[in-house]
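The structure under discussion appears below in the form of structure tokens.
One chain of protein is taken out of this complex; the other chains stay put.
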Amino acid sequence: MQKDGIGKQPAIRRIKGKLAGLPAISYALGMLVLFIAIFAVGSATFLTRYNMLTIGNSAAILLAVAMGQVFAILTGGIDLSVGGIMSLVSVVLMKTLEPLGFWAYPLSLAVGIAAGFLNGLVNSRLRIPSFITTLGSNGIFMSIAYMISIKPLSAPSSSFGVLDIVNGTTLGIRNIMLLGVLVFVLFFVIQRYTITGRNIMLLGSNEKMSWLSGVDIFKVRTIAFTLSGLGAALAGVMLASNLYSGYPTLGTVYILNSIASVVIGGTAMTGGAGGVLNTLVGVMVMSVINNGMNIIGIDVYAQQSFLGVLVIIAVAISFDRSKLSVIK
Amino acid sequence: MKKRGLLIIALAMLVLVTPLFAQGGKEAAASPTTLSIAIRTLTNPYQANYKVGADMLGKLEGLPVVTLTCEGSSEKQLNDVRALVAKTNGNVVFMIDPNESPNVIPLARELDAAGVYWVSWWNKPEDVKVWNYKNWVSHISFDGISAGEFTAETLFKSFGYEGKIIALQGLLSNSIAQDRFVGLQNILKKHPKVQMVAFEAADWDRTIAYEKTRNMLVAHPDIKGIWAANDNMALGALEALRAVGRAGQVLVTGVDGTTEIYEAIKKGEAAATVYNDSTYQAGIGLAIALAAKNGELDVAKMPKEQRQFFAEATNVDINNVDEIMKGASSYDFENLFASFSRPMN
Partner (left out) sequence: MKTKNSRRLENLFALRSKVSASIVGKLYHSIPISGQIISLGIVALIFSVGTNGQFLHISNIMTVLGLSAIPMILCLAVHQVIILGAMDLSLEGIVAITAVSAGLLLKNSVTANDVGLWIIPIVMLIGGLAGLVNGLLNTKLRMPSFISTLGMSWTLFGVAIMISKGSSIPLRDLRFQKVIISEFLGIPTVFILAILLGLVLYIMQNKTKLGKHMYAIGGNEILAKQAGVKVDRIKISIFGLTGMIYGLAGLLLVARLNSSAARYGNNLLFPAMTAVAVGGVSLSGGVGGALNAVIGTIIVVALNNGLVLMQINPYMQSAVNGIVLISAVALTIDRNKIGIIK
């Protein structure tokens, strides 16, 4: 099994006994519990209801982007345009909120889906690597958002009621968190219980094999990027509603954060292994770290370094090397 | 496989849900009020000076100070503010420089709900009014139009009101960038012999300003001055002029009042800047919010012109640069509305 270094684990993962057989996600989950414990000990206010709602709120948005991103990554690709799509969607939502009311939501989502579909087409039909396709289209989506409005758009006060779809509360829980759960269930079902979901996994683990077994690679890849567009669009409308605003740089920080969450959850960047469930855990880890750093009062100058080190540690522990022969 | 998946979901949910029922917050009342500034970044001197002002007031009042930076993410700003409200159980006041102007809406609603007093600087959509919120004490801004007018006027004077200029705008999505540009355009209208032959947006950034200026200088080698919407970009433009051997012949102007631009003014390479004292901004913003929290200011009874107003900034050129460089010997955070210049509608 150790031939050619396949499945070789570094010392950090070579724990003897029962632990060694656990799936990658259990490491990520263990880490989540560990971080929660550390922050809870560090500050009595970390585990308050108010703060949990705060974490849940930001996690819901990151979750939506990451749910889309993970499909792009599962095929072995990457989607660097999620930031551009989120920004574009936020601007479209704010622009159409007054004339369309509630219907601005489906319209904005459609824009995001179309953007993802375009990515998929360029990637699969023109045969351009997804890194380049989405790096380029990210700029294009941002520019379109600038064309719609250079200034940040704010929600007209007459539309605050419509925005309560996201901002309101149901049974004491913020709607945005319920939406997050719905988004998770949606993507979970797509991955586990649809043919497309299975084909995406197959494509990522062995492209030639899936081609030979008759899978329409072009179509599957296009669908994966469309799903990524959908995730970004969902995140875009949630974030825009949350902030009562839309502007052309709104989504930028989510590009790398979404990728980091996916990888922390244990999904391999080469595709095939991991998935939606892993990503849920990865997103929780990221959100807990981001919130916890403020709660336990890490010096603001040090926060970015702290985040970087934690991400490295998290991935070093949770990354599943068992199926990989080469780590790039 | 499926069973294990379900088990993991159940575990994850459990971890997430348990704390929802936990109730913290026994420490609250006795601890001192936290002073907090929520700003964009500490990587530029202007924003970094906010921290100096906040620390100064903290020392004066003997209260703890927390700095939150959002690094350009509006959502992080909102979440950090929420996290701190949670940490302090609402025993906190804020001075916030909103990442983007519409962000004041969720901030205002959130802080109203939590009963936390706060003051904002710079960015706010025009149609959002401070007096519609009970905990949003004041919104203050420096007058971007008059700053743009002063620097343009001084720049044009340096070459005798006749010739070509180029301009560098800030991040176009910031209202203050557009206000300053309006100021420049007002002065351009006054002096028809001065022509603006090109302008670019350099996003407040020195490196971008350098590169855009180098490129513009190829198309327009015969310009007489460069107007920039802040010092950072002005300094980038100055180095671009130095690279083509024209520093000192063509003057630049900025806004903000950094040490580097003062030195350039003294050397005769820059014409003017406007000093926006961020140390004072942070200190006075927190002082106003703290006064409201302590009941010294009754927010409901404050006149509208104290809720939204423009503050006075200091125009700097060769005549007063030495005096300004000595710096303020001390700050007065007692007289809350001393910097009032004109009301904001």
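Worth pointing out:
For clarity, chains are labelled A and B in written order, and residue numbers in each chain start from 1.
Basically, a residue touches a chain if its C-beta (ideal position, glycine included) is under 8 Å from a C-beta of that chain, and two chains touch if they have at least 3 such contacts.
Because the structure is predicted, anything quoted here is derived from the model rather than measured.
Within the set A:107, A:150 or A:165, the residue that contacts the chain not displayed is A:150. Of the candidate positions A:248, A:275 or A:292, contact with the hidden chain is made by A:248. Interface note for the absent chain: among B:215, B:249, B:294 or B:319, the touching residue is B:215. When the whole complex is considered, the residue among A:56, A:76, A:180 or A:292 that touches the unshown chain is A:76. Across A:137, A:205, A:228 or A:287, the single residue that touches the chain missing here is A:137. Contact between subunit A and the unshown chain involves residues 4-5, 8-10, 12, 75-77, 122-133, 135-140, 142-144, 146-147, 150, 207-208, 214, 216, 218, 248, 256, 259-260, 263, 268-271, 301-309, 311-312, 315-316, 319, 321, 325-328. Against the chain not displayed here, subunit B makes contact via residues 41-45, 47-48, 172, 198, 200-201, 205-208, 210-212, 214-219, 221, 235-236, 239, 242-243, 245, 259-260, 263.
Going forward, only the chains that are shown with their structure count from here on.
As a whole-number value, the distance joining the C-alpha centres of subunit A and subunit B reads 31 Å.
Remark: subunit A residues 23, 25-26, 29, 32-33, 36, 43-45, 47-54, 56-58, 61, 150-157, 192, 239, 242-245, 247-250, 252-253, 277, 280-281, 284, 290-291, 294-295, 297, 300-301, 303-304 touch subunit B in the complex.
Those residues of subunit B lying in contact with subunit A across their complex are 4-5, 8-9, 11-12, 15-16, 19-27, 42, 66-69, 71-76, 78-80, 82-89, 100-103, 105-106, 125, 127-128, 172-173, 175, 178.
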